[in-house]
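Apart from one protein chain that is not included, each protein chain of the complex appears where it belongs.
Let's look at subunit A:
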């Protein structure tokens, strides 16, 4: 690539300098909210006065975090967001595992065992990625009621699995399509069956796409609010719903530091995943858009 500003003339240096300046200003724009959130969450309320948005805490304290985790009021109850954090985990883990497993098997069947109409079936399923979920909310609420799963964690898991498999199937299908078929046809000739080929040939090379799918599903479900608010009761709500209730609870004086600590708690799991596996996170985001 020679289309870079390279020559070290005076003008080029200025250009290079402004380039970095712009990039750093942009980085500050993205960083500012997180920094403010973090700083505010360790300030005592006395230090939160007009104009002190960016000032560092004089007397840093973890009390807001403790309160956000275990005591802050979310609606009528005052037990913090900790309980709901574990609700989210109890919903996310099974939903991610089930939807990823189903997606892997679907992707495998759709690419390595093609049959007449299999592409059409894939297109049919893919549509589920695009619908606005508002269009399924009311029927879902009624169906969950019939199944006896209203306001339960199991109901939320079911909903997330149902609307997650379109994405996981897309991931695995696009990945398996690129796996060479020669090995598989040879195995078929040797009489190896459906699951055996999957287990022995496809699964060992699937690590990257499993990571992509798990991360995608994890962030989607952890960050979900719509299904959480529509289909949960007070004791089964996920942490995003609890956070929103905490921030909008009007009893007592507003404690902004506690709000920010609770927001940090709700954000941490996905942030950690992003920092540890950013590459796969980006791949999940771009799957199906760039590669088509």
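Everything below uses one rule, namely that contacts are C-beta pairs under 8 Å (C-beta built on N, C-alpha and C of every residue); 3 or more make two chains touch, one makes a residue touch a chain; residues count from 1.
Here is the rule we use: contacts and distances are computed from a predicted model.
Engineer: Which one, "Sugar ABC transporter permease", "Bifunctional protein PyrR", "Extracellular solute-binding protein" or "4Fe-4S dicluster domain-containing protein", is the UniProt name for the chain you do not see?
Structural biologist: Options "Sugar ABC transporter permease", "Bifunctional protein PyrR", "Extracellular solute-binding protein" or "4Fe-4S dicluster domain-containing protein" considered; the missing chain's recorded name is "Sugar ABC transporter permease".
Engineer: Among A:14, A:131, A:177 or A:233, exactly one should touch the missing chain; which is it?
Structural biologist: A:131
Engineer: With respect to the chain omitted from the figure, which of A:106, A:206 or A:236 is a touching residue?
Structural biologist: Residue touching the chain left out of view: A:106.
Engineer: For subunit A, enumerate the residues touching the unshown chain of the complex.
Structural biologist: Where subunit A meets the chain not shown: residues 1-5, 19-20, 22-23, 26-27, 29-34, 36-37, 40, 48-54, 102, 105-106, 109-110, 113-115, 118, 121, 124-125, 127-128, 130-140, 142-143, 162-163, 165-166, 169, 181, 184-185, 188-189, 191, 193-195, 219, 222-226, 229-230, 240, 243-244, 247-248, 256, 259-260, 263, 266-267, 270-271, 273-275, 278, 281-282, 285-286, 289-290, 292.
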